[in-house]
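Only one protein chain is missing from this complex, and each of the others stays in its spot.
Now for subunit A:
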């Protein structure tokens, strides 16, 4: 089947994301200033030739802070999505392949976790683990994982009864091999799409946690805490909020655009439902 050419939107989204990721990785060379260097003589300045995005309330270069903050943003989101993937897929696979006892227990546990509002639970877990980038992102991963577990479980549940799985069992193939070779490649298709959505969500939640002071400790650069600093100045310097806000919004939109493309690609070749015996026509 010929693959559809990527749309202009997809190309732009990928370019933006890859560009930001590269900028964050190469921050020591790319960023024009030290993100922590203060210049109290030049506070809350608007964009200029020296400071492309202006300076914040301590006179720090906003552009440099956003570039350095990208490290925390991308790294943190990777942790969150990684935790969601590992925990959720393991959880859902066990629940789906052994649905009777393990599955029922594990899914009730998922229901309980989902019943809590996402943010409240994430804040609670972060609070109990101690504030910080890693703990806050791990807690976001944990909070999102029951949803991934549910999606994985339903896929595994559908695939495990398929005849190609039964054929493998008939040939004496062991369960871990069956799961890895036959079940997960089919069952994980929707999960991959879900995880791109969670990637976007994780950027937002990470921003929110940093905004609340539960993420990266100040004065380290972080999109969320920069946003909260800017918010504190909203009356005296309303333009401060624009740069970090727009950046976060653009990143999330770009991630979702990539997710859309992934979904379109993954939805082909879905598992067909089982067919029943052909009816015997009896006159």
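Quick notes on this structure:
Rule of thumb we're sticking to: a residue touches a chain if its C-beta (ideal position, glycine included) is under 8 Å from a C-beta of that chain, and two chains touch if they have at least 3 such contacts; residues count from 1.
Everything below uses one rule, namely that contacts and distances are computed from a predicted model.
The unshown chain of the complex is recorded in UniProt as "ABC transporter domain-containing protein", chosen from "ABC transporter domain-containing protein", "ATP-binding cassette domain-containing protein", "Phosphoenolpyruvate synthase" or "Cytochrome b/b6, N-terminal domain". Within the whole complex, the absent chain has one touching residue among A:108, A:181 or A:218, and that is A:181. By the touch criterion stated above, the residues of subunit A touching the omitted chain are 162-164, 166-174, 176-177, 180-182, 185-186, 269, 271-272, 274-283.
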